[in-house]
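Below is a structure I'd like to ask you about.
Only a part of the assembly is drawn; its chains keep their places, and the rest are absent.
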C-alpha cells in the first residue's frame, strides 16, 4: 500500500470566496504515483469547506447568496460572546461540507463529466491549508 | 490490497426522486470479494446526491418538501443566465451530500439497524451514474 500526503496553501483575496482547486489535487495525485485507491481532500479549518460542484461563475455567486440567506452574518450568535465574529462562517461551512473523498481509477480522479473540486472560504484573507491524502497502490 | 470499481446506471422517472440503492451497493461489495476496508459511493453528477437515511415513504416526501423550501425552484438564479434552469438542483444536492463512505467489516456493509443508501435525483429523467469504489482486502 502507498500513502501520499500533501498540504495546499490557500490565501483568498476576499473574506468569502469559492476557488477551483481541481488542478492542485490532480497534481498531488500525479506526484503520488498512485493508480488505484481513494483520495481525501479536506479543509484543515473550521470556517471553510472543500466540495464538488460545477465550474460556472454565476452558480458560484448563487452559492454565496444562498448561504448568506441560510446562515446570515449577524451580531447575536452566542459564539460572539467569546469575542469572535465569524459564527456564520462555521454554519456556512457546515452546509457546504468539510471534505470530499474521490475514487482514483487508472491513475485519474474518477469523475463524472462536470465534477470539479472547490475550496469554499467563509472567513478568509489569511493563509489556510487543504490536505490531500491518497492511499492505494 | 484489492480495489473494485463499479458504475451503477440510474434513470429516474421523475425529475426529483429518492431511490433506494442499498441492494446494488451490496451486490458490488459481494462481487468485489473484499472483506475488510472502505466503500465509497458517490454520484458522478452535480445535481444529484448519495446519502444514508431511513427507508420510509413519508420521510422521503418530507425530504423533497423540505429541500424545496430551503432551495426553491425559481427563475432568478445567476446560474440561469447561462441558459440553465437547474440551479435549485445544485443547491439541493449540496444539502443532501455527494457521497457516503461505508466501513466494510467481515464482508458486509457495517451498518446500524436502519441505515439504507439512497440516490437523490434533483434534475433527472436522463441516464446518470453512481460510482462504487471499494478498497481493502
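As written, the chain order gives the labels A and B, with residue 1 at the start of each chain.
Basically, a residue touches a chain if its C-beta (ideal position, glycine included) is under 8 Å from a C-beta of that chain, and two chains touch if they have at least 3 such contacts.
A quick note: this is a predicted structure, and the numbers were derived from the prediction, not measured.
A.B. asks: Which total copy number does the whole complex reach if 2 copies are given here?
C.D. replies: Taking the entire complex into account, the copy number is 3.
What we mean here is this: only the chains that are shown with their structure count from here on.
A.B. asks: CA centre of chain A versus CA centre of chain B: separation in Å?
C.D. replies: 20
A.B. asks: Where on chain B does chain A make contact in their complex?
C.D. replies: 1, 3, 5, 38, 40, 42-46, 70-71, 77-82, 84, 87, 90-91, 93-95, 97-99, 101, 129, 131, 133, 135
A.B. asks: Within the complex, which stretch of chain A touches chain B?
C.D. replies: 1, 36-38, 51-54, 56-59, 61-63, 65-66, 70, 95-97, 100-103, 105, 110-115, 135-137
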